[in-house]
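Every protein chain except one is present and positioned as in the full complex.
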Amino acid sequence: MKKGAVKVAVVGASGYSGEELVRILLRHPDAELSAVTSRQLAGQTLAQAFPKFAQFPAARQLRFTEPNAELLAKQAEIVFLALPHGVAAEFAVPLLQLGSQVIDLSADFRLKSAVTYREFYGHDHPAPELLAKSVYGLPEVYRSTIKSSSLIASPGCYPTSILLPILPLLRANLIKETGIIADSLSGVSGAGKKVEADYLFVECNESLRPYGIPKHRHLSEIEQELSLAAGQQVVIQFSPHLIPVNRGILTTLYLAPHKHFTTSAEMNALAEQISACYGAAYGKEPFVRVLEAKALPDTKNVVGTNMIEIAWRLDQRTGRLIVMSALDNMIKGASGQAVQSFNILCGFDETAGLI
Amino acid sequence: MKKGAVKVAVVGASGYSGEELVRILLRHPDAELSAVTSRQLAGQTLAQAFPKFAQFPAARQLRFTEPNAELLAKQAEIVFLALPHGVAAEFAVPLLQLGSQVIDLSADFRLKSAVTYREFYGHDHPAPELLAKSVYGLPEVYRSTIKSSSLIASPGCYPTSILLPILPLLRANLIKETGIIADSLSGVSGAGKKVEADYLFVECNESLRPYGIPKHRHLSEIEQELSLAAGQQVVIQFSPHLIPVNRGILTTLYLAPHKHFTTSAEMNALAEQISACYGAAYGKEPFVRVLEAKALPDTKNVVGTNMIEIAWRLDQRTGRLIVMSALDNMIKGASGQAVQSFNILCGFDETAGLI
Amino acid sequence: MKKGAVKVAVVGASGYSGEELVRILLRHPDAELSAVTSRQLAGQTLAQAFPKFAQFPAARQLRFTEPNAELLAKQAEIVFLALPHGVAAEFAVPLLQLGSQVIDLSADFRLKSAVTYREFYGHDHPAPELLAKSVYGLPEVYRSTIKSSSLIASPGCYPTSILLPILPLLRANLIKETGIIADSLSGVSGAGKKVEADYLFVECNESLRPYGIPKHRHLSEIEQELSLAAGQQVVIQFSPHLIPVNRGILTTLYLAPHKHFTTSAEMNALAEQISACYGAAYGKEPFVRVLEAKALPDTKNVVGTNMIEIAWRLDQRTGRLIVMSALDNMIKGASGQAVQSFNILCGFDETAGLI
Partner (left out) sequence: MKKGAVKVAVVGASGYSGEELVRILLRHPDAELSAVTSRQLAGQTLAQAFPKFAQFPAARQLRFTEPNAELLAKQAEIVFLALPHGVAAEFAVPLLQLGSQVIDLSADFRLKSAVTYREFYGHDHPAPELLAKSVYGLPEVYRSTIKSSSLIASPGCYPTSILLPILPLLRANLIKETGIIADSLSGVSGAGKKVEADYLFVECNESLRPYGIPKHRHLSEIEQELSLAAGQQVVIQFSPHLIPVNRGILTTLYLAPHKHFTTSAEMNALAEQISACYGAAYGKEPFVRVLEAKALPDTKNVVGTNMIEIAWRLDQRTGRLIVMSALDNMIKGASGQAVQSFNILCGFDETAGLI
């Protein structure tokens, strides 16, 4: 057993983000994975269910159990929920009542408005009274609130790839809050482990396709956070695409600077402001890398890490600002970011278990 | 020998689009491939250089030769040029003087302005006097001109994926000519057979990356054609991305309708206009498929064909029109489209050899 | 309608080999696809179910129907069955009684022994009386029998990749009938359109895995045909592997020549015999390509074609003969080969619709 480690549980550890969470926690120096649940895998050891974890001694001993809130509250101090939306809330309610701290990877507690939840998720929110208590677990934005929250709603993968590049610009009033377009590409693990024909190898390989256009669910949390930053209601265009890679999200953002620039001098002046804005926002962030010179993001440089890469270009021809980001949808877009919040919550080094 | 077939030659048949052109022409009922040239492959039969063509009797006999305009003019009535820009013009000039008809797959004769050519291609145009004589070989737009031209400049892959969806809307004055954004994804064959580290398997596989942002060369021909259609100078935003598939381009277009629509009724009225516009433009086109109902484009439905798939959505939240297209960059984006022009030029059924 | 074309039907056209069969038949100059059936797709046109076929006028009119033997017997002269084993026999029986000719792509009529069928397929053969009437539809071997058969059992994909390289050597008594090993790699379409977790993109991509070891079902037909050629019972080792490509089978065969060769001269003498043997067997075959010189098979050279590539090497160090083959599991390994038999049956050029 790791000395002084915090006991953690993962509920719903059979999906892709649950699996990635387990992988990170098994290696985490300050966390001890004390319970993993999955109705489907109950009885098996972690190593039996996921041979790739067999190298970890703990994985050869820990067995999946049926999920049970009372038991979990005894087994772990902090419980990660890697469940579908709707189901996560059912576990969060009793766990919080029993005194556990909850880090939820689903969409259940990301929205502040139960009305918006209903609009985008198609059913009433199962525990609307908790919406005011949860914190949106984007560490670069809500670090101090995360520290003292017992219910952390870890952001979605697309939202992370969109919010981190835009928020500093919006706050610094460098761009207009209207006309924002986010065009995103996602690897197939983003769809989860759904056994549907659309996600078969032969259907995805050598295929490029848009989906969920024009109203994807993630718009709800993206627009909530952009609106909070802008101080007014922001509506954006968001187009996700399914691409044949296992992991990775690449987002290209089309933004309108407040300042017109027609000369090179004007463009350079604006470029300095943008550069300073990102420097101030992310210069010391361990998991945000603003690329320099001619470099552009590439998912292969971030896959397997908790890093988001950001690059930007001003276009003198169109007057637009193009910002591009790349992240691993399973790590910075899900499980890594959740562990980053866990580190903040516990007062550990924020990079513990993540580098 | 095919009875009554037109003799054709392919100059520069060792690259990917040359290879695809050869494949199509070997199967074409009304074309006889009488010469293929490649400095690198000179002396080999087509079947030796490309084992996959060995099933065609002609490929076992036809040998690559060094390119020679005088010889080509004797061997073939129509010469396809599948050469890099700059080099193509060097062959076009003598071939035209010798009375051959030329279908050029390079960028050399797509632009009407030698100044724009220099701006985007970085060197003086090698034969500016021919720019006025060439026709931009987009059959759905320039069919009648192609019929009587001796120099056809076959469009680029990205431009085809962008122009076919936008032109009818622009002509019908349904969308604004400002603020157009084209976000495109391309398979790796789009880069040609360049032996560079960037295109190695390990560097491309599991990688998603933008490139050429914000001023890709293809912008020159895209904006030329949009400007002609709009009757005024059009400047657009274009962002290409490299994606790990062999073939296929998927483009997502962000367009602003002239009419605001806030109610469902207004949106439906506009939708009818758009639907009618596309119906009028493409209802009888053999290689344009405007998708119905909930279908969205998927490159796997067009790869291996000369078809472009188009779908569109109005977004009541943002007031935008999103149009998406998918095509095979090697066929409708290059060699298939060139053969479509060939069919028109020769008076053959436009689909000959292409279905 | 195509003049003088033979009317054909495809039963079970919703799977991958059914789809490929439809694609080939739509382009076939002498076949008219008059019926396609699928319980799941009944009512839809071919173009609706498979957008990629929309370019064929016939695909925009022909609708899927529920399968019905009596109706099929009226609609078509020749019926292709692309159904799971066990189910195919149920349709073959009434169709044959009604006078139709049947080309079956399933395993139901490939074996001559109902006992072997039961051993490998786990249930009694549904129509054992027909086993004596069917012909194993490997054109290069059974061409003359196919010509006059009303029930053609088209071979499996792995068997084709193994039998075509071995049979001539075995018949010429150049190799021992003992100790044969076949190590095969298959693309994921080989598993059919099964919606199972094992075949999800994320589970297959970046994964290499053996399966069905050591007793895969295809052994039954492979050993039947090898035994017939050898004139004695042949038992082989066969190891299939699942590889992340859409299509293609690559087989590596380990064979023991009867003659020992220790000197280069002995090896060269044997090499000449092998070369002559393959030349005699396949020199005039349109769909078998024995590679020359240093070339080795590559699935990318055969995918999309009805061709099988074969290469071989003698190893002076081990005394073994290594033979390698590559084919497209959906075409030469399934639907293309079935159409090749169809061409033979109808007296058409054997390559009609296949080049």
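Labels A, B and C are assigned to the chains in the order they are written; within every chain, residues are numbered from 1.
The rule is simple: a residue touches a chain if its C-beta (ideal position, glycine included) is under 8 Å from a C-beta of that chain, and two chains touch if they have at least 3 such contacts.
This one's a predicted model, so the numbers in the text were calculated from it and none came from an experiment.
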### Task
Among C:44, C:75, C:145 or C:207, choose the residue that contacts the chain missing from this document, as touch is defined above.
C:207
### Summary
Missing-chain contact, candidates C:72, C:88 or C:185, resolves to C:185
### Query
Looking at C:74, C:112, C:217 or C:241, which residue reaches the missing chain?
C:241
### Missing-partner contacts on subunit B, residue numbers
16, 188-189, 193, 195-197, 199-206, 244-246
### Message
Contact with the hidden chain only, please: which subunit A residues?
### Response
27, 51-52, 54-56, 206, 286-287, 289, 291, 295, 298, 300-302, 304-307, 309, 355
### Query
Residue-wise, where is subunit C in contact with the chain that is not depicted?
179, 181, 183, 185, 187, 203, 205-211, 213-215, 235-237, 239, 241, 243-248, 250, 252, 254, 296-300, 303, 313-315, 317-318, 320, 322, 324, 326
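Everything below uses one rule, namely that only the chains that are shown with their structure count from here on.
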### Query
Where the CA atoms of subunit B average out and where those of subunit C average out, how many Å apart are those spots?
36
### Message
On a C-alpha centroid basis, what's the spacing between subunit A and subunit C, in Å?
### Response
47
### Query
If you average the CA atoms of subunit A and of subunit B, how far apart do the two points sit, in angstrom?
39
### Query
Among the residues of subunit B, which ones contact at least 2 other chains?
206, 298, 300
